[in-house]
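Only one protein chain is missing; all other protein chains are in place.
Here is chain A:
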Amino acid sequence: MAHPDNSAPAPHRRTEVSNLSFALIISIPVLVFLLIVVAYPLAYAFYLSFNEIRFFGGYSADWVGLTNYANVLYDPSFWSSLGRTLRFTVETVILTLAIGLGLALILKHLPPGWRWLRALIILPWAVSPYGAGIFFAYLGRGQTGIGTSVAAALGSDQTFNLISANFVMEYLALGAAWNMAPLVAFFLLANMLTTPPRLYDLAKIDQMSHFETFWHVTLPPLRFTIFVFSCITTVLAMKTFDYIFTETQGGPGSASAVLTYTLYKISFVNLDLGYGAAMSFFLLAVILGSTGILYFIWGRKEERQ
């Protein structure tokens, strides 16, 4: 038990503060800061979303009520972007957790002399999303990529582009999982190491197969961590912009124009700020909604246990 050592100054009674005032003293400056930095952009975006903003022929803001919101719902590019965002998110979450779990299992079984490999496997996590985007862009493109190299090694002189209109979202999800999975692996590994080895001996006595052992012994203590990372990965995948910006710029065509990318184009290329703001609230609703759903159908169950 961590107990103050004897050299510490003798405790003396002070006028004690209550939980509330202690909490307030510590957190008020931060909360005020957060309030400003969260509330201000939200309020401003909220204001923009009810206006039509024009830059040509002088700046003007015309109150248009809910028109922007209604237009979003009638905009086919909104629905197709939303579809891509959901596809990217679901794929990224599944791949990240599966690969993270795989890496964790490998790291767990490393013999002591090989533990240094852990320090290598973590590295992709330290790569920035824009860096990962650049890596996977060069790796996938027909002219420079590995597809063409492999084909050439097999005697072909064709280019093989891994960033194709049909599967660009899957390729993007794979790269996102490459970036995120090591962190998941390390948290899962930390959990795995707390499972008493005795349980594995018992599993052996019960003559469980490898899969049964994994399912009944290894997996149950990891479930809460897996839930937390499902939420974190969901939020990060839906917010992703720079990774997709450097990797595909929304292309080929608009095959990888996810919601954040479409928003960027509306606000920063077309300068249609009011419409962009309205659409950004739909994105925010989707992010909050998905984590909410995850919590209600999965998280509450995990907490009860």
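FYI, a contact is a pair of C-beta atoms (placed from the backbone, for glycine too) under 8 Å apart; a residue touches a chain by one contact, two chains touch by 3 or more; residues count from 1.
In the analysis below, contacts and distances are computed from a predicted model.
> Please identify the absent chain by the protein name in its UniProt record; candidates are "Amino acid/amide ABC transporter membrane protein 1 (HAAT family)", "Decaprenylphospho-beta-D-ribofuranose 2-oxidase", "Maltose/maltodextrin transport system permease protein MalG" or "Cytochrome c-type biogenesis protein CcsB".
Protein name of the absent chain (UniProt record): "Maltose/maltodextrin transport system permease protein MalG".
> Using the document's definition of touch, tell me which of A:72, A:101 or A:139 contacts the absent chain.
Of these options, the touching residue for the absent chain is A:139.
> Given that one chain is not shown, which residue among A:98, A:165 or A:193 touches it?
Going through A:98, A:165 or A:193 one by one, A:193 is the residue touching the chain not shown.
> Tell me, which residues in chain A touch the chain that this view leaves out?
Missing-chain contacts on chain A: residues 1-4, 8, 11-14, 16-17, 19-20, 22-24, 26-27, 29-31, 33-35, 37-38, 40-42, 44-45, 48, 99, 102-103, 106, 109-111, 114, 117-132, 134-136, 138-139, 143-146, 148-149, 151-152, 157, 175, 178, 182-183, 186-187, 189-191, 193-194, 224-225, 228, 235, 238-239, 241-242, 246, 260, 263-264, 267-268, 273, 276-277, 280-281, 283-284, 287-288, 291.
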